[in-house]
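All protein chains of the complex are present and in place, except for one that has been dropped.
So that you can tell them apart, the chains are marked A, B, C and D in the order they are listed, and the count of residues begins at 1 in each.
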Amino acid sequence: MNINWELVWSSLGPLLTGAITGTIPLALASFSLGLLLALVVALMRLSRNRVVSAVARIYISVIRGTPLLVQLFVIFYGLPSIGITISPWPSAIIAFSLNVGGYAAEVIRAAILSVPKGQWEAGHTIGMSRHQTLVRIILPQAARVSVPPLSNTFISLVKDTSLASLILVTELFRVAQQVAAFSQEFMLLYLEAAVIYWIICLVLASGQSALEKRLDRYVAH
Amino acid sequence: MNINWELVWSSLGPLLTGAITGTIPLALASFSLGLLLALVVALMRLSRNRVVSAVARIYISVIRGTPLLVQLFVIFYGLPSIGITISPWPSAIIAFSLNVGGYAAEVIRAAILSVPKGQWEAGHTIGMSRHQTLVRIILPQAARVSVPPLSNTFISLVKDTSLASLILVTELFRVAQQVAAFSQEFMLLYLEAAVIYWIICLVLASGQSALEKRLDRYVAH
Amino acid sequence: GSASTAPASSAPAAGADTSLSDVKSAGVLKVGTEGTYKPFTFHANGSGELTGYDVEILNAVAAKLGVKPAFQETQFDAIFAGLDAKRFDVVANQVSITDERKAKYDFSTPYTVSTGVIVTKSDNNSINSFEDLKGKTTAQSLTSNWYKLAQQSGANVEAVEGWAQAITLLKQGRVDATINDKLTYLDSQKTDHDAGIKIAAETTDKSLSAFALRKGSTSLTDAINKALGELAADGTLTKISKKYFDADVSK
Amino acid sequence: MSPTELPPTEPASPEVPVPEDALLTVRGLRKAFGQHEVLKSIDLEVRRGEVVTLIGPSGSGKTTVLRCLNGLEVPDAGVAEFAGQLTVDFSTPVAKKQVLALRDRSAMVFQHYNLFPHKTVLENVIEGPVQVQKRPKAEATQEARELLARVGLAGKENSYPFELSGGQQQRVGIVRALALRPQLLLFDEPTSALDPELVGEVLAVIKELADEGWTMVVVTHELAFARQVADEVIFMDGGVVVERGHPDTVLRDPREERTRQFVDRLLNPF
Partner (left out) sequence: MSPTELPPTEPASPEVPVPEDALLTVRGLRKAFGQHEVLKSIDLEVRRGEVVTLIGPSGSGKTTVLRCLNGLEVPDAGVAEFAGQLTVDFSTPVAKKQVLALRDRSAMVFQHYNLFPHKTVLENVIEGPVQVQKRPKAEATQEARELLARVGLAGKENSYPFELSGGQQQRVGIVRALALRPQLLLFDEPTSALDPELVGEVLAVIKELADEGWTMVVVTHELAFARQVADEVIFMDGGVVVERGHPDTVLRDPREERTRQFVDRLLNPF
């Protein structure tokens, strides 16, 4: 196995550019929006209104039950046939946000349910409304619980963004394919891309630890 | 949007065949093996031996930090360069099992840690060894806790098997691509495949509920 | 055989054909291409400008039309979906003209005339013709017309993503052969000088590649054809072809 | 409890017990969970400055009574009347506003404290006054510090609950309730989650509050405490009031056999 180190080196710049201008901003934007959406969907899912809860349930089921690739296809190539044409980047962000929204909603729902019922009651007994209790008492505690699974969702998202090339967004993996197409060294380029993905994920994981530590200030060690 | 229903109908047979002879057996085999592997890795990760635990930790990090596509490529296209040539199906099963092994290991580890320490002590006080307590007391309880997250892993796996087409395994998604390549109806075929994936996932999800109910027989309702 | 004369009546669009006027008024011709198919559409040095035989020809066509080409790169799966969804006006990606495709899309006059070749390992003497493929295994890109040719020759076909993977499988001994465009083979040999592979046979039929357009884009197709005719006449096509293939493959 | 609804007399100061005017009257309180009738027509009368203790076996419905009074549970039937100002009839559908009004008049101290783990002691206490009652933060903080000092927690303002012992946490729970200036304090087995040697410090605080004239309903298993502090003891079993009266009667010489058995079992466990 002889490795073309020169190619590894010369492709590093373009790959990193792909990561910095494609993968990372796409993942960040989609995760932030997806998280907001997930919170709404999780609350809908927990709603006592059966219709609202059913809508959320179906949404989650479809998002989690169908391949992300198809979701991207539908939004970018399918919607124009009903008159909605969205540019590549917005399409990508919408598709990935919707996807994160489905996965993270279940995480957030579980986290909310994991906060002891007594915390709701304590909120109520000091006169707080449902909404106030949710925002000031329950969600801050749910946040702590949901950090590890949400960080998993984020890490998955980073790797999933490689599908964005299907809808004309150039990111890390697309750059690797381009370089590989020219040099015919797809194995090497894919490995190189994998290492970059891994580093991004390691950074995310250490961010997760730091965040957990910060949120842990109020629990026994 | 006019839909070519004839194509939908005529491709249904091939797509279902792809699911039944490709997607489903691949997912089942990889999940079973991956679960075994995950158990071993989880126990290694929990081991007091620092080297063993570090090996498990690195394995998990690499598996979760790099794209599955690259893992498949390395095993199928990369290993031959060091003299190991594995056929498509075994390659796919190995790659997916290794992948599930990394993800499910963390689920199982968390589930084991979620069993109260008192259960270990109760096992010890009746004279059980660490191993006996693990097998007879801890794992049965951890199993209950890990059903929901493991079923998520399974559902992800089902959709991820579509990547097996990259290493010459014919499954549902590959069939969809084949039919689409000839009819040029990518959107339609992908949607049809998505519906089949969704149905598989719905079946899995209801299997999950049934299993949870069964395992719930010993907890208060 | 050009498909540009396909009757406009088969167009799904109910209104008049505005394909040319739309492009002209936008001043931009949206082009779908893979960007990873050397030497037709790829990035110079792997990460530089998009270039290649198809790309240069399309640039020349666009210049004639007086519009700017806007290349949009994606996987082959998505290229036709993109054309259907009006994401692109035209596909420039060595699209071979086949009956199935002619039924759904309009084609320009072809700008590539080539043959298909069977590529095997150099030490493989068992395959000398397309008949010899019977029972053998070949690696083909699913979306290429060579896939069908391999099947018709009686080969077991493994679907791969592209040339690089096909050659990898070939050299690993996992497939016996791959059929591809002779031009692709020649180009890869130009850079790799790989003595491990050879041409085992060549088709007698010519394969024609052209720009693909949405059905009913008659005015745009006509304009492109007109431009291609002028570019053929003034020697531009030959010049581009010589640059990439040291030969004129444009007719 | 919004400021406009504050009781006319502040219960935090009246050292002189208010005469026997009823603060809360409950009639025919019923509550079922599904098929299970947990409360079968409970009557209750609490006068200003009075301490009522509820005793009874597990599952008899004691907690449910408190939860109904605090609006955490909506009863199926019954009428609750707060000192003439507020009457809620549960037989008809009850407006949310009425439940909130009910809740504003009382504050609950929970068996497991239910402090907010992500907030400091001080933040736990001022959360209600500042966020709900919209009182100025400085004023609420000032008052919270005084209350904390009174229960022996001066200096713990910036600790998180996990840094405190169980007894300290429960005292914070009590202060959190007091800071709302409710008309009625509800205690649900406030010491039964505590280490035995920490029970005393919490009971002492409750007794002090009783001496200061706070009106309270206390569910407890501490019969010695009930005997010393309660004005009335109510023994419940199976969702009904079996016996009620002065602690000396109910706890020493009950009329009902069931009461005697229960009290005996608690006083002489073997």
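Basically, contacts are C-beta pairs under 8 Å (C-beta built on N, C-alpha and C of every residue); 3 or more make two chains touch, one makes a residue touch a chain.
Remember, predicted model here, so these are calculated numbers, not experimental data.
Novice: Would you mind listing the shown chains in contact with the chain that isn't displayed?
Specialist: B, D
Novice: Looking at the full complex, which residue from D:22, D:149 or D:204 touches the chain that isn't shown here?
Specialist: Of all options in D:22, D:149 or D:204, contact with the hidden chain holds for D:204.
Novice: Which residue, B:47, B:61 or B:132, contacts the hidden chain when the whole complex is considered?
Specialist: B:132
Novice: Which positions on subunit B touch the chain that was left off?
Specialist: 116, 118-119, 121-122, 124-128, 132, 136-137, 140-141, 144, 217-220
Novice: Touching residues of subunit D against the unshown chain: what are they?
Specialist: Interface residues of subunit D facing the absent chain: 57-58, 165, 191-192, 195-200, 203-204, 207, 221-222, 224-225, 228, 262, 265-266, 268-270.
To be clear about the criterion, only the chains that are shown with their structure count from here on.
Novice: Among the other chains, which touch subunit A and subunit D together?
Specialist: Neighbours common to subunit A and subunit D are absent.
Novice: For the chain pairs A-C and B-C, which is connected through the larger number of C-beta pairs in contact?
Specialist: Pair with more contacting C-beta pairs, B-C versus A-C: A-C.
Novice: Would you mind pulling out the distance in Å between where the CA atoms of subunit C average out and where those of subunit D do?
Specialist: The mean C-alpha positions of subunit C and subunit D differ by 82 Å.
Novice: Going by the contact rule already set, what residues in subunit D reach two or more other chains?
Specialist: none
Novice: Give the residues of subunit C that touch two or more other chains, as numbers and ranges in rising order.
Specialist: 77-78, 81, 84-85, 165, 168
Novice: Is the way these chains touch best called a line, a ring, a star, complete, or other?
Specialist: Per interface graph, the chains form some other shape.
Novice: Going by the touch rule stated at the top, which chains touch which?
Specialist: Here the touching chain pairs work out to A-B, A-C, A-D, B-C.
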